[in-house]
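Structure, as structure tokens:
Showing just some of the chains, left in place.
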Amino acid sequence: MTATELPASLLPESLRATLPGSAYTDPQVFALEQEKIFERMWFCAVRTSELDAPGKFRTVQVGRESVLVTRSREGAVKAFLNICRHRGARLCTEEAGEVKRAFQCPYHAWTYGLDGKLVAAPNLTSMPDVDRTTYGLVNVHVREWLGYVWVCLAEEPPSFEEDVIGAATERLGDPKAVDHYQADELAVGRRIRYDVRANWKLIVENFMECYHCATIHPELTEMLPEFKGGFAAQYYVGHGAEFAEEAQGFTVDGSAGVQRIPGVTEEQDRRYYAITIKPQVFVNLVPDHVIVLRMIPLAADRTVVECDWLFLKDVVDSGADLDRSVELFHRVNVQDFEACERCQPAMDSRAYARGGVLVPSEHHIGAFHDWVTARLSD
Amino acid sequence: MTATELPASLLPESLRATLPGSAYTDPQVFALEQEKIFERMWFCAVRTSELDAPGKFRTVQVGRESVLVTRSREGAVKAFLNICRHRGARLCTEEAGEVKRAFQCPYHAWTYGLDGKLVAAPNLTSMPDVDRTTYGLVNVHVREWLGYVWVCLAEEPPSFEEDVIGAATERLGDPKAVDHYQADELAVGRRIRYDVRANWKLIVENFMECYHCATIHPELTEMLPEFKGGFAAQYYVGHGAEFAEEAQGFTVDGSAGVQRIPGVTEEQDRRYYAITIKPQVFVNLVPDHVIVLRMIPLAADRTVVECDWLFLKDVVDSGADLDRSVELFHRVNVQDFEACERCQPAMDSRAYARGGVLVPSEHHIGAFHDWVTARLSD
């Protein structure tokens, strides 16, 4: 019998067990996560600026549902289940688009206003029982923060302040620290979508620890020397990793970045902060840009990750060269996702039936595991 | 709670619930349908003329079985399970072909006559226990009607007269009405195969109603103006939809069709009739041709549809231009199947967990749903 076969309680004091391998491969566990995590919590769905006029829309997969996010005549963001109330046709099959003033189902032409109300249908006047509100689109809760639309499929959403904003406060130690980056006013300078063949939890765990940094992130550890030590910025409340002395900016070659975001404080300057907002958002803060990753879990072994690099609007509009800024974290992403994809196929091994071990610099991942376990048994 | 979340019995009087979404996606429901519907009922398998000589054969998927349909020396149509009785090799892997006088298994050369009897095998004479009838091919029941071979996998098939011919009688109100089209003497002018990513029941429902006609079938509603109103020909017993006054024939542009089928009555002329023969056949009758669709359900979310356009033999032999006649219903098919494919992925939505609603002009679909439900609980 080897150590990892011991009940977790009998592991040596400095080690903790991870989740068992089946938690990363079992389709039933994944279905439960869809239901109890992604369909009940706030889910960061769409960049607000993608909906810059009434009738613009985006569709996005949230848990097992396709959600249609749009902007109403009045300028409010709205979200609905993307399915016609008549006989179930998918309303919008495109990922993004624009309608004039209503969504018309292409099957029998039931027509819904931008607020979701049923406004027209063939023979509707002779069908008084088809109530325009009852048979309107099914509403999904929305909130806006950091320039993103967050949606929640729960009938009674959890507290956005606690679950979402609270995660940033807890990490940075100050409720206002994240506001200095004015993320909601920044523009998307670059977006890259990664199709990762790994369970979403492997991606979270990877983001939370820096024990791997020295091994797989040569560019990042050159930029942030303390990461060579293996402790993630996330390990300490309020801590930001300091740029290398010789680095002029947060770029792949240490060359100067672009214009600094005005609100960023002196204390925040030349530092890198990382925030995990459970269950599916990672926010990275540096003085001149913000990097936001949103995971879209599609299967136990597949997760799409959309990553936005946000800069000052003026910077983006000026056509400034963003390549070296983007390249740094793009490389980090690729390095991380390859590591996750390397773990996924081994999760089924008998050697991982009781999981692996967390070394001291990874212990805070245990809290994530406990949180997942608690959500699923809820 | 919205209306569709009410038990069906509490829906407003003018509305009926459809089947729940899971009926269209659950592999177990589909397996049950294969067993209790497609493997127990008469299944329209092959055009008789495809077997125009002894030894010609076709293989076709019926429920979960591959069936081999052929013609014997004596000229009779025969059907067998397409599997060798020795150690289970698939006898014929081609979709169509011709053998001289027997089917020889390519594994150990067991050889079966066109009547299915085991006629030869290596060392057969020294194996007296291998009875030539007992170890003959497994017979499948056959009937011929409308120029098609219908097969039934049940040990005791249901009444062909009631289930198949009766469906046409019930629809047209007259047992002889369909005979006027002499479908068994017509020739296949065109065959198109559609691979539809939708559950077979969505295709049946689509065929049964015309509430969608005004939205998705511009050519058809121009030809059959009453279809703009949303009521399917199938809604009324014996009713045929009248051609538009300006239309000369049932063609995509209203131009003249080809030679009228002699048996068609004056009452039937310039009219379109549609018949659903459960579980998998649609017959469309117009004065100069007959359009027969046969569904071959392959998975909960996949159905192959083979559509034949049948014309008088002389017309086909003469090389007459059939394109405009074929084009009309080919467009209808494509329009319909796209609508079905648009519904399939949304069947899993929480908004469809209890199904959608049938408006008054769709109420007759409810009878189809009741029939399916009854068959499955049989």
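For this structure, a couple of remarks:
As written, the chains take the letters A and B, and residue 1 is the first residue of each chain.
As a working rule, a contact is a pair of C-beta atoms (placed from the backbone, for glycine too) under 8 Å apart; a residue touches a chain by one contact, two chains touch by 3 or more.
Quick caveat, the model's predicted, so the values are computed rather than measured.
Identical protein chains form the entire complex, numbering 3 copies in the structure file, with 2 of these shown.
Everything below uses one rule, namely that only the chains that are shown with their structure count from here on.
Separating the CA-averaged centres of chain A and chain B is a span of 47 Å. Those residues of chain B that touch chain A in the complex are listed here as 2-4, 12-15, 18, 21, 205, 211-212, 214-216, 230, 339, 342-343, 345-352, 355-361.
For chain A in complex with chain B, the touching residues are 64-66, 81-90, 93, 106-109, 122-123, 127-131, 134-135, 138, 153.
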